[in-house]
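Just one protein chain is left out here, and the rest sit where they should.
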Amino acid sequence: MAQLSARGERDRSAALAIEVARRAAATPWWRRVAVRRYLFGYTLLAPAVLFVLVLVGLPFLFSLYLAMSDASVGDPVARFVGLENFRAALQSSAFWSSLRNTVVFTVGAAICKALLGTTLAFLLMQPFRGKKVVRALIVMPFTIPIAVSALGWKWMFDSQFSVINWALSRLHLIGEFGTAGWPVWLGQPGLALGSVMFVNVWRSFPFGAIVLMAGLTSVPPEVIDAAKVDGANFLQRFRKVIVPMIAPILFVGGLFDTVFTLSDLSIVYLLTNGGPDGATEILPTLAYQVGIKAGALGRGAAISLFLFPLLLPAMILLLRNLRRREW
Amino acid sequence: MVRSARQRDVRRHVLVYAGLTPYLIIAVFPIFWMLITALKQESDLYRMDVVPFWFHLPPTLKNFALLFQSTFYVDWIINTMLISFWVSVITLLTAVPAGYALARLKLPGSENLGIGIFMTYLVPSIILFIPLARVVSVLGLQDKWWSLVVVYPTFTIPFCTWLLMGFFKTVPFEIEEAARVDGCGQFGALLRVVLPVSWPGVITAMIFSFTLSMQDFLYSLAFISVSDNKPVPLGVATELIRGDVYFWGSLMAGALLVGVPVAIVYNLFLDKFISGITGAAIK
Partner (left out) sequence: MAELTRRDFMRVSGTALAGASIATMLDARQAPAQNRGTTLRMITWSHFVPAYDQWFDKFAREWGEKNGVKVLVDHIPNLELPARYAAEFAAGAGHDLIHFAAQILTGHYYKNLVDMGDVAEPLGKKYGGWMEAATSPAQVNGAWYAVPDYFVPIPVLWRKDLLDQANLATPDTWDKLRIAARTLKAKGHPTGMQFSHCNDANHNWRAVLYCFGARETDPSGQYIILDSKETRETLRFAKALYDEGMTPEVFSWDDASDNRYLASGVACWIHDAISAYRTTQDTNPEVYKSTYVLPEAAGPAGERKNVGEPTVFAIWKFGKNPVAAKELITYLADHQVEAMTASRGFNMPFLRAQYKKPMPVIGEDPKLSPMQDIEKITAFAGYPGPMSPPAQEVVTTFVIPDMFTRVARGQNIDETVKWGVGEIRRIYAKYKAA
């Protein structure tokens, strides 16, 4: 009896399989499952892609054109000059110091943000009383518009009225006003660059912590429990289970923040405007001064796009690597 | 020695508070400082002989009054909220489908598209704003805050797409398959199953596009010059800084009045998506 029904099963599933195959062969291509999936997918993608293509892609091509022309603000239709603008940039000492500052700024700030953001996220995941208040407070550097919080910092770093100096001086950790021991946060070259980096870190590390927390909470509890059952202690759980799962989000957040920092001029612009003597000049501020304030659009575009040929392949490599790890 | 559960609890609290204190000081002191400055009289600011953390002359609400009576601050706040709201809506409507498509549908070329979308951040806004000015003018939106609603998604969509991709990837395939077997179409599966499970990610994306919209200065400067259409950062920075005279008290007041409520609202949202899962991830 069992054999009979087993054979019956086999026959029935064979018949079903044949039927399915026949139907598949008979459906027109636009009804095929794979194609339907592609159509569906591309339709979903369309709004985002269109938006970015039209409002970023086309202007980007325009800025490429600018970078290779001698355009000025009053005359955006100009002669093609090839790589002349890039060559001119390389000859200017202001450009080299800006490039160096940009790299130091971005890398240094990124490291600080990663460290601070991770430890903060970890701390905030602990259960403790008063967490809501703490979280609300921690988020504030990120919610106050940078255009104005930078001004607040300008006042805090003021050469005369700095409240930081006042406090440190009263604690006898630094010298008196008017002496060499009174740090001029925005006036001494090394300190100035450090100060603008600090403001960037101050403003962004809550962001990093939030992204991390979001990632941490999306780790399914079952996976954690499974690890616990397997006897992993906390650190092992963190390193071997959690980190790999949140790595994509972590990575993207970090990459985004780095790229954003590379093109952000507001902090330097408001605090030091690139001074003293170019100690805090970064590529975006230099590009703004040359391209917009002085009106030499072509050269400004070349300066701001200078890192593009370097960053693009680096980003592609990194992102491909990330993809490969997941799929 | 066996520690009681209570002792362990106290020890953990002490460690956590100790760990958090430097962060809190660094994050919050500048805000406190801005608040004090907002309440000080101007003559009180330029004194070196008194304690700057508190008031020498009595505190005053004059700076806040100036903000509300002599500038369009109320309009600026409304504009900022509206702009951020609409930008978040547009961002979610475009980034959620895009993120889902790139994360789940294994489309050919999706890898490159994903990278391509991210590349938009390498294009500097100080050059972008020039051709965008033309676009804004063609659309007839010059000097209106709607121009920013059109432009801001250029920097919120790429990141939110990636963020949501990350979230969507962590949704187990089985849930989606189960929904499809139950009879939902592909779209139905997205709406009814995937989204609800990854709503922390959606909320995070919304929070970020809201914040990012509030941070911009350059685009608003280029496209809006009429006072009552300005968003808060532009309005405060352009009308409270005149030549070499900074109206510090009102500047700080203006920043706080928009930043603090947003932080509070954020916290409510953060609360929601972390609440159910707080202890689960790390116990």
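Going in written order, the chains are labelled A and B, and every chain counts its residues from 1.
Note that a residue touches a chain if its C-beta (ideal position, glycine included) is under 8 Å from a C-beta of that chain, and two chains touch if they have at least 3 such contacts.
In this text the structure is predicted, and so the values were computed from the model without any measurement.
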Chains on display which the left-out chain touches in the complete complex: A, B
Among B:205, B:218, B:232 or B:253, the residue in touch with the chain that has been omitted: B:218
Contacting the left-out chain in the complete assembly, out of A:67, A:123 or A:290: A:290
Hidden partner chain, touching residue among B:5, B:181 or B:245: B:245
Contact set of chain A toward the excluded chain (per top definition): 70, 72-76, 78-79, 88, 91-94, 154, 157-161, 178, 180, 182, 184-188, 192, 272-278, 281, 286, 289-290, 292-297, 299
Residues of chain B (touch criterion as defined above) contacting the omitted chain: 42-43, 46-48, 66, 69-72, 129-131, 133-134, 136-137, 142, 218, 221-223, 225-228, 237-239, 241-247
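Quick note on the criterion: only the chains that are shown with their structure count from here on.
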Residue ranges of chain B touching chain A (in the complex, touch as defined): 12-13, 16-17, 19-20, 23-24, 26-28, 30-31, 33-34, 37, 45-46, 48, 52-53, 93-95, 97-98, 100-102, 105-108, 110-111, 113-115, 117-128, 130-132, 135, 150-151, 153-154, 157-159, 161-163, 166-167, 169-170, 172, 186-187, 198, 200-201, 204, 207-208, 211, 214-215, 217, 232-234, 236-237, 246, 248, 251-252, 254-256, 258-260, 262-264, 266-267, 270-271, 273-274, 277-283
Touching residues on chain A, where the partner in the complex is chain B: 36-38, 40-45, 47-49, 51-52, 55-60, 62-63, 66, 76, 116, 119-120, 123-129, 132, 134-149, 151-153, 155-156, 160-161, 163, 166, 177, 202, 206-207, 210-211, 213-221, 224, 228, 234, 237-238, 242, 245, 248-249, 252-253, 255-256, 259-260, 262-263, 265-266, 284, 287-288, 291-292, 297, 300-301, 304-305, 307-308, 311-312, 315-316, 319-320, 323, 326
